[in-house]
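Removed: one protein chain of the complex. Kept in place: all other protein chains.
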Amino acid sequence: MEYEAVIGMEVHVEINSKSKVFCACGTDFHAPPNTNVCPVCLGMPGTLPVLNVDMVNKSVAAGLALGCTISRWSKMDRKNYFYPDLAKNYQISQYDLPLCHGGYMDIEVNGVEKRIGITRAHIEEDTARNTHTIGGGQSGVDFNRCGMPLLEIVTEPDIHSADEAYAYLTLLKQTLQYLEVSDCNMEEGSLRAEANISVRPKGTTALGSKTEVKNVASFSGVHKAIDFEIKRQINVIREGGAVLQETRGWDADRGVTFSQRQKESAHDYRYFPEPDLTPIVVDEAWEQRIRESLPELPQARCKRFQTTYGLSPYDAGVLTAGRPMADYYESVITAGADPKKAANWIMVDLQALLTDAKQEITDCKVAPEHIAELLTLIGDGAISGKMAKDILRDIFETGKTPKAVVEEKGLVQISDTGAVEAIVRQVAEGHPAQVEQYKGGNEKVLGFLMGQVMRASQGKANPKLAEDLLRKLLNG
Amino acid sequence: MTAPWCDKTGHEIREAVVRGDVTARVVTEAHLARIHALDGKIDAYTQIWEEYALAMADRVDEKRRSGATLGILAGVPISLKELMCTKQGETTCASKMLAGYRSPFDGTMVQRLAAADAVFLGKVNMDEFAMGSSTENSAIKTTKNPWDLGCVPGGSSGGSAAAVAADLCSMSMGSDTGGSIRQPAALCGCVGIKPTYGRVSRFGLVAFASSLDQIGPLTKDVRDAALCLNAICGRDPMDATSVDLAVPDFTAALTGNVKGLRIGLPKEYFTDALGAEVREKVMAAIEVLRGLGAETVEVSLPHCDYAIAAYYIICTAEASANLARFDGVRYGFRHPDAKDMRGMYVMSKSAGFGPEVRRRILLGTYVLSSGYYDAYYLKAQKVRRLIKQDFDEAFEKCDVVLGPTTPSPAFRFGEKTADPLEMYLSDIYTISVNLATLPGLSLPCGLSSSGLPIGMQLIAKPFAEETLLRTAHAYEQNRGFDMGKPPIA
Partner (left out) sequence: MSRIGKAEVEHVAGLAQLELDEAAKERLVHEMGDILAYMDQLNALDTTNVEPMMHALEMTNVFREDCVGESLPREEALRNAPNHDEEYFIVPKILEGGNA
């Protein structure tokens, strides 16, 4: 029998507000343990939460970008359970009336477009972090993360493979980064993905019992974990067993999922409306204000790069993967550069420098106008492509303008036919043996002679012109 | 025992301090001396802040010497219920769970009183986590009613009421979730006001039931209640449920004029369930107000019989979540024998909370639990709406609703502890006011034949505290008898 997987994703994203969701503590990930805490986020007696409006604005922006309907009226609820990372032993979250619901994302897998339904996106508070390095059968709790603003985004069970899950996560991350509502840094836990996975015989509609795979540190890890889990569940069923409803962790070293805890059916969160907070009413005007402030989203921008700049889907995809890179590229175009040449220089040469230096485009000292200037210098024949690479390396390190480097180093290309011809003649006369070899049919020697020309001209000879003249001389 | 200054009201003390007739230090020392002499019998105080109180008093006196304008409660000695968060001393909620707990902040109300130049004498007893109607549920001590040491002072702000009645402070800050200011005020012969929900910030009030809790003063007269509200009311950015509404000068409402005031008498409050003596005194009070030109009109609160059931569902549900935080991780009691995580929770909670608190947590957990939410919690929220609508309709016919505060005067220790439901039923007249978020005020209207105070309750529309105060004040000035003092030494 053939099986198909049914997967729903739950993603928790930390919204990048300056302060926590219900108190004025900062949100610096790197703060020492228990220093970004106050009576409110420690759940001390007598304290009350007050909702951060930035969290609402950014959650609505995310909801709109995910095609969601924004609830005109929503409320916060208490989710009750006991855990040491939960200061009040209830989490302030949203239950039956989330802020955003009923959206979708159109992903593309192997060239096929597919729509993933977004069930809901709701506001909640993050929990503390536990550390197990204390020893002596004890754990330590750091409440810095407790009360960080969290948006939980839940999909419909529309995902059927690890590839689709991967594509969904990638697009979701890209979208949220475009919105600048989260840095989506998985290592720092500002994006955490869980997959609810079940399998069923192909063609049937009933859902099998699902496992929840949690605590995976990367998208590729999620991909591998889902792949593994689908195979494992199919094997369990084929061998006549039953899949247990449980939470499973991912062991990246061994490449396996493992049982973390069986889900007690007794889980009873006793949700009820949070009496300390007022309902959230997002009227049309407020929604419209946020809608108008939304940036162009990655998929739209990618398409526009193809139609407006004539880029290939691949190049457009690379350049629009992150908003800063796409902005950079468009600034280069605005400064007058040829779109295709600019794409090439940015994706190949500049990217190589960035990669070597472990820098992001936002750290880059090369101003977009300088890339345009560099391309103009090449186009005018003032410098060679080889020179341009050297200049780029220089300005990447120093932040100078290309023209300044050209002047400083006297890197002006010699394109005067007479002057180049004189050098070519001089080289040919100085290397009679090689000239003979060439004339005897050894084409390879041309490269050697060209090198001599460039050396004699201190690299300034226009290479195209020099090659033409050299051939003419040797063949003549 | 004569105790100069201790029998004075807050406004009398403030005026004397401003005029320079007395220093805040002298007033404070007099109160501290009386506390030392008498509180052994009453057991109202759980903490006496001798040095702190004198330092506060000295600051007031220094301020006066420097010519600065004195706050509206300058030199007024105040005690605070054990669940008010203060940096000074401990904030225990009269629970073993919080023994030794030191709050890192002062609640908003505490800050505002301090800014008004009040003097804090210390903290007073209460039912554990404000759960009770007799202060018998305190894990610290048993507070006695100054009018009869064999009787309860009421609760949960029993320490506050007893301290005010026994002249152990000028006024005391209480909290009222279902009558916890008004009921002890009635039983001890004080004035007690629960402001409209949202009038006073709850930041720094340890929560019992968040949608019902409200802070208010217990005082010796109506003017003090008005004065205190002037100091503590108003929007607080730390409490999302505090209302952004201008705070009037409540003392300006004390005009003595109730001509044409329409007093609503709920027929459901004057039934056989009401004790004869209480009925008699309340009826007499109505006559006094009629004599002053007020009119009476019968109103109906048809759903008031359902108030206690709805109240105990809502308050226990909220409490079950509010009290979940007491787990021995960040503060509070942790059982020394706890070996693992679950043991830490279970053993700490079971040993740290008293029986009534445990019972209410269990009830609240039950009414929220899967399968019961709709039948209990949701139903109660709907009934709460009906009760609020009853009052809305009544206030179309009248300006203020008048009735008894309690069915009977103070009861004896142990009288109602055996049956929790019977204890709950004693809050019959006060509870619906919290459910409907209304302001309510209790003030003395006489003594029973056995010499126990009897209180009557006034209820007004949301944010119509001025109407309550005006009515109460007019009655107080014209009631025609002297309540006298409790018969303690």
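Observations on the model:
By written order: A and B. Residues from 1 in each chain.
Here is the rule we go by: a contact is a pair of C-beta atoms (placed from the backbone, for glycine too) under 8 Å apart; a residue touches a chain by one contact, two chains touch by 3 or more.
Keep in mind that what you see is a predicted model, and the values were worked out from it rather than measured.
Within the full complex, the residue among A:121, A:162, A:280 or A:406 touching the omitted chain is A:280. Across A:124, A:315 or A:373, the single residue that touches the chain missing here is A:124. Among B:150, B:293, B:343 or B:451, only B:343 touches the chain left out of the display.
Where subunit A meets the omitted chain, the residues involved are 12, 17-19, 23-26, 32-39, 42, 50-56, 73, 75, 81-86, 91, 124, 126-127, 130-132, 134, 137-143, 150, 152, 214-215, 247, 249, 260-261, 266, 268, 270, 273, 275, 277-281. Within the entire complex, the positions of subunit B that touch the omitted partner chain are 101-102, 104, 197-198, 211-212, 237, 240-241, 243, 303, 305-306, 308-310, 312-313, 320, 324, 327-334, 338-347, 349-350, 353, 358-359, 361-363, 365-367, 369, 375-376, 378-386, 388, 420-421, 424, 437.
FYI, only the chains that are shown with their structure count from here on.
A separation of 57 Å divides the Cα centre of subunit A from that of subunit B. Residue ranges on subunit B touching subunit A, taken from their complex, read 83-85, 91, 93, 98, 101, 103-105, 107, 202-207, 209-211, 237-241, 317-318, 320-321, 324-327, 329-331, 341, 345, 365, 368-370, 373, 377. Against subunit B, the residues of subunit A that register as touching in their complex are 39, 42-51, 78, 80, 82, 84, 87-90, 141, 143, 268, 270-272, 275-278.
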